[in-house]
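Just one protein chain is left out here, and the rest sit where they should.
== chain A ==
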Amino acid sequence: MSKDKRSTMGSNGVTNTDPVILATAGYDHTIRFWQAHSGICHRTVQHPDSQVNSLEITPDRQMIAAAGYQHIRMYDLNSNNPNPVVNYDGISKNVTAVGFHEDGKWMYTGGEDSCARIWDLRSRNLQCQRIFQVNAPINCVTLHPNQGELIVGDQTGAIHVWDLKTDHNEQLIPDPDASIQSVSIDADASYMAAVNNKGMCYVWTLSGGSGEEHTQLLPKTKIQAHKRYALKCKFSPDSTLLATTSADQSVNIWRTTDFSLKCNLALKNSTLTEQVQKRWVWDCAWSSDSQYLVTASSDNMARLWAVEQAEVKREYSGHQKAVICLAFNDCPPT
């Protein structure tokens, strides 16, 4: 692919060099790209044969990875090619998590085959594939900001800290009867949060994790974040807030200073429709200024919230089925 082709205009006058990328996907086998500020869908690509479990934009903003059943597919962000350009397969079950090394050296995935994998992105001969096996299907994988440790959460409620260089791993189980749904570490690696299917949110303070030293986890607090299933947790880029999404159809925003509730992002009763029972909030993403939160929910919609006012700013409507994952990037390369 030549460089100049990548900078061409999209078919509908929407430049592909839009500094803000928002993509959503879920059960309708499509990935939709949105103009975040207008709510207009400017591109749709097919994701055949499978739902999309997770989406992630590559650090160079050239491609987007979609994790589905037995595949991870990469789509070109800067062309209108409706087909994937790279297809990673050879995995037996659902891939539930996908992410990238910040310099794009490798990609990590986790799946229901109980394996976390490292895929070499630099060369075609895949000389440094890595695999880490746990005892239960993996729900979530997060990369420590030090780029050297993977945090893996599984269905038996265990959180594994896998040191990629030394293969050393540590395991902790906050609650043996609950499945870990999501793990998040804030940008300066001071806190780690994990949520489970009982609606509990556990927070640890982190230390170490540089050089040969492994990261040490020190329990800080635990909060009943939601009454029902908690599905996702994410620290804001400025580390001041933590968002937890839930099956109770709302998102809670917590202050990291004392882990008190700042606000609850839920739709007012007046706008509730018959689909209210299905509106699980599956995924969320922060804007780089920590002022806005994009959420994906099973009422086929994605929404943009202004966190301070706790109100919906934009709605992204177009999916025919539940939206369960999203990818957002508003940091154009400088």
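By our rule, a residue touches a chain if its C-beta (ideal position, glycine included) is under 8 Å from a C-beta of that chain, and two chains touch if they have at least 3 such contacts; residues count from 1.
As a convention for this text, contacts and distances are computed from a predicted model.
Peer 1: Could you check which of "Dihydroxyacetone phosphate acyltransferase", "NEDD8-activating enzyme E1 catalytic subunit", "Exosome complex component RRP41" or "Target of rapamycin complex 2 subunit MAPKAP1" matches the UniProt name for the chain that's left out?
Peer 2: "Target of rapamycin complex 2 subunit MAPKAP1"
Peer 1: From the list A:Asn146, A:Asn169 or A:Thr205, which touches the chain that is not on show?
Peer 2: Missing-chain contact among the listed residues: A:Asn146.
Peer 1: From the listed residues A:Asn87, A:Gln171 or A:Gln216, report the one that touches the chain absent from this view.
Peer 2: In the complete complex, the chain left out is touched by residue A:Asn87.
Peer 1: So which bits of chain A touch the chain we can't see?
Peer 2: 11-12, 19-20, 30, 32-33, 36-46, 80-91, 102, 105-106, 117, 119-120, 126-131, 145-149, 164-165, 187-190, 209-211, 238, 287-289, 291-292, 300, 313-315, 317-320, 330-332
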